[in-house]
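Provided herewith is a single structure, encoded as structure tokens, for subsequent inquiry.
A protein chain is absent from this complex, but the other protein chains hold their places.
Order of writing sets the labels: A, B and C. Residues in every chain begin at 1.
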Amino acid sequence: MNPSINLGIIGAGRIGRLHAANLCQRVPGAKVVMVTDALAASAESCAAQLGIPAHGTDYQAVLNRPDIQAVVICSPTDTHTGIIQAAAAAGKHVFCEKPIDVDLGRIDLAIAAVRKAGIVFQVGFNRRFDPNFQRVRTAVASGEIGTPHQVHIISRDPSPPPIEYVRVSGGIFLDMTIHDFDMAQFLVDSPIVEVFATGDVRVDPAIGEAGDLDTVVVLLKYANGATAVIENCRQAAYGYDQRVEVFGSAGAIRIDNNYPNNAILSTREWVRRDLPHHFFLTRYTESYIAEMQAFLEAIRHGRRSPVSGEDGRIPVVIAMAARRSLQTNRPVRLSEIG
Amino acid sequence: MNPSINLGIIGAGRIGRLHAANLCQRVPGAKVVMVTDALAASAESCAAQLGIPAHGTDYQAVLNRPDIQAVVICSPTDTHTGIIQAAAAAGKHVFCEKPIDVDLGRIDLAIAAVRKAGIVFQVGFNRRFDPNFQRVRTAVASGEIGTPHQVHIISRDPSPPPIEYVRVSGGIFLDMTIHDFDMAQFLVDSPIVEVFATGDVRVDPAIGEAGDLDTVVVLLKYANGATAVIENCRQAAYGYDQRVEVFGSAGAIRIDNNYPNNAILSTREWVRRDLPHHFFLTRYTESYIAEMQAFLEAIRHGRRSPVSGEDGRIPVVIAMAARRSLQTNRPVRLSEIG
Amino acid sequence: MNPSINLGIIGAGRIGRLHAANLCQRVPGAKVVMVTDALAASAESCAAQLGIPAHGTDYQAVLNRPDIQAVVICSPTDTHTGIIQAAAAAGKHVFCEKPIDVDLGRIDLAIAAVRKAGIVFQVGFNRRFDPNFQRVRTAVASGEIGTPHQVHIISRDPSPPPIEYVRVSGGIFLDMTIHDFDMAQFLVDSPIVEVFATGDVRVDPAIGEAGDLDTVVVLLKYANGATAVIENCRQAAYGYDQRVEVFGSAGAIRIDNNYPNNAILSTREWVRRDLPHHFFLTRYTESYIAEMQAFLEAIRHGRRSPVSGEDGRIPVVIAMAARRSLQTNRPVRLSEIG
Partner (left out) sequence: MNPSINLGIIGAGRIGRLHAANLCQRVPGAKVVMVTDALAASAESCAAQLGIPAHGTDYQAVLNRPDIQAVVICSPTDTHTGIIQAAAAAGKHVFCEKPIDVDLGRIDLAIAAVRKAGIVFQVGFNRRFDPNFQRVRTAVASGEIGTPHQVHIISRDPSPPPIEYVRVSGGIFLDMTIHDFDMAQFLVDSPIVEVFATGDVRVDPAIGEAGDLDTVVVLLKYANGATAVIENCRQAAYGYDQRVEVFGSAGAIRIDNNYPNNAILSTREWVRRDLPHHFFLTRYTESYIAEMQAFLEAIRHGRRSPVSGEDGRIPVVIAMAARRSLQTNRPVRLSEIG
């Protein structure tokens, strides 16, 4: 059996609890020894529920413990880079939820701190660890479909987040499409260089009043001339819609949604099946576990994580370009952003 | 049994012979009494093969026959509007292959002539008559998927046409994407108002040398704020790729390719099925028959055809906007074109 | 163009009209010159509807015409062998609907007459000409799935026939399962040697009162040790259910039902598609045309038809064995039947 790795969770909101539960119950070799949250009650209830021995409100307490080797940062986005730098200084390996930050300067400081400390650093793009998306990447990387020409990413949520969340989310591109920007870059081995974005408020006028969009289409160009199209919507009646298709010179590969079962029911009126998974936590159960396993493996073997700080920076740049494209109704080069 | 309608075929190339064969063998109530082609041998062999009683090189011979009620124009595009006007003057109903023309002025003259003569006029957008595309339209029109938000059209050929054809084709937008522009307009009941096009030469450098592209992505905006994305490629390794998906406020509908059989074969290595239909004639066999039946029905009942001259004009305008968008790398409003 | 073959239709009921319409409108090279039916009105209306020049009540009138080369027998089953023998004597090629007869002695006389006359003789097992079933046969015959071990045939009707028909049908095995017995023999190249049948009245008690069953399962053994299972029901809520799966040493092949379209609709409640074809005429449109083309080709090239009299005898023997198995609740060897 692998020696256990002691971890601290920083931030005990929805995603923090998810990672904590996985690390406690489904990732052998992980030991969560402390959880902190700015809200004392939140840290406490998380610790109680999962049997985590220590909790607190100050993440510095985690960094101060010499027995903790790694931290999982799930606090609000604007606190990420500060914690990353402190954790790097304390020599802790870092798993950080996406996005690293919404400011490129701060992202660069964090990446520099990570490099200097020589720690393992991984960004939470969990979809990369899903067997379906991995199969697509393998097909592209191995040449099964030849040279990729056209990528098509569909990504729709079952329902929009609360309007208070929308207001501080940084906008749909940084909050939602960022996963798809990462996917577009993950699937094709050529830098994305240009973005054209268009969008509308079609689901809920309140989202528009909050200054955001809920339905967008983004067209990306890779340096090698390939294109990617991303279709997003904050609300799909039938549930969580996450599909990808890559078309290349020798063929194409596509993946469908995941379903709670594969039963086909034939009735007097329709041939039908149950809806796909409705919620991202159910849909991506296994990929959240797999990304933590990968993080622990990287620590154990002293190797680079599969989603580096540099990987985490790219989608932020694309999101910024998408925002500018939308505002100006013209294609925007990534080189304009920085 | 319905009384027969006498027809003349003008142009005995590939598509002309297809229509002639369907009208002779698979469309009850149609009687092809003459075929003409600028190439005498072509008209003659078509007549011989199908048992058409008369043939010639001058389409005027068809128009001069009082027993002929309708003509099917399959001659080269640049001859279309001239023949349409002559046929209208002769009081013949007209079925014309797409595109009507590549010049909007000439298209408008043809449409005016059609209106003045009060004849039935139908443009050859056969895909509208395919059961799959019709099911999508029904779903959209009936509200089964609510308000449409995002349309996605995939349209790829099994292999590029001969390079001599590419040179005179008018470019990929007018030759190939035009079907998809029509489909985008057919599926959603709101005018298309803006186009952003991007493209590349990825299949064959000779196509680029001929001044054309072989791989394009076009983003369309409807007046109602919905979007459509079209992905085209002149070559798909796996055959003829024709799919559509429409996403709306209450759901989504998508169609797959058509296959010669639906057998699933499980072997030591893969679970697999035979390739989809490779060729448009095989794929759209039934829709070519159905469009002719619709044309004859319109004549019999004196009603407007399901694909009018105005319908045929729209995709030409969009194709022109797409070309301009590509040249300028910016979105182009259809109102800029005319 | 192939020279036309002149045909006479004997029997203008539902299936007779179907063949007549196909031969008139969709099979190039066929010319229906006469139709007869014991019911004068039936022959007359069929002739009028399809423009067949002659009609009558006596099939002998067809056999007497020297310009007629072939006949299509669609009269009641108990008249088949008499007409076959008369047609053979008159030197007419014969297409006969299934079953040839329900008496093996009469079948053997008819086969002997056919052989003596040297005519082309084909039995109406149209499913053999369906692209899906053909793909399965190809997979088995070519070794794609290795040695076949287990065949599974599902065959269910959308609704039971009228009870008056049930009374004279000869029972479900001779009327309905006979298609599946033929399919079982068609797919695997080894004689069927034993039958075990079980069944029940589950759809309509009136069927039981008429001395028949409506829901049966039949287990067949081939000489080579492989097995086939047939599941029949007179009523499937979702329509016409016709599927096959063959499992062999190197893999398996299965086919699904045919659908009027392949659209997938995702809604708030289900992911669903329209029902499969409901009616055998719609489901097997193309196979009815293909079997006639095959019949004409056999005549033209003077070769054996793809469904010989011997082929047509086998399913009758199996049906008899199935009936005896059901009555005795034990497996019955075909050698017990004759």
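Miscellaneous remarks
Assume contacts are C-beta pairs under 8 Å (C-beta built on N, C-alpha and C of every residue); 3 or more make two chains touch, one makes a residue touch a chain.
Because the structure is a prediction, the values reported are computed rather than measured.
The chain not shown here makes contact, within the complete complex, with A, B, C.
The chain not shown here is touched by just one of A:174, A:219, A:236 or A:253, and that residue is A:253. In the complete assembly, the contact with the undisplayed chain comes from C:229, out of C:229, C:294 or C:337.
Shown as candidates are C:200, C:310 or C:336; the residue that touches the absent chain is C:200. Contact between subunit B and the unshown chain involves residues 236-238, 266-276. Take subunit C: the residues that touch the chain left off the picture are 146-147, 149-150, 152, 154, 156, 196, 198, 200, 202-203, 215, 217, 219, 221, 225-227, 229, 231, 233, 235-238, 241, 247, 249-252, 329-331. Residue-level contact of subunit A with the missing chain is found at 1, 25-26, 28, 48-51, 131-132, 134-136, 139, 144-145, 250-256, 258, 260-268, 274.
The definition used in the following text is that only the chains that are shown with their structure count from here on.
The distance from the centre of subunit A to the centre of subunit B, each centre being the mean of the chain's C-alpha atoms, comes to 43 Å.
Centroids built from CA atoms put subunit C at 58 Å from subunit A.
Multi-chain contact residues, meaning those touching two or more other chains, occur in subunit C at positions 266-268, 274.
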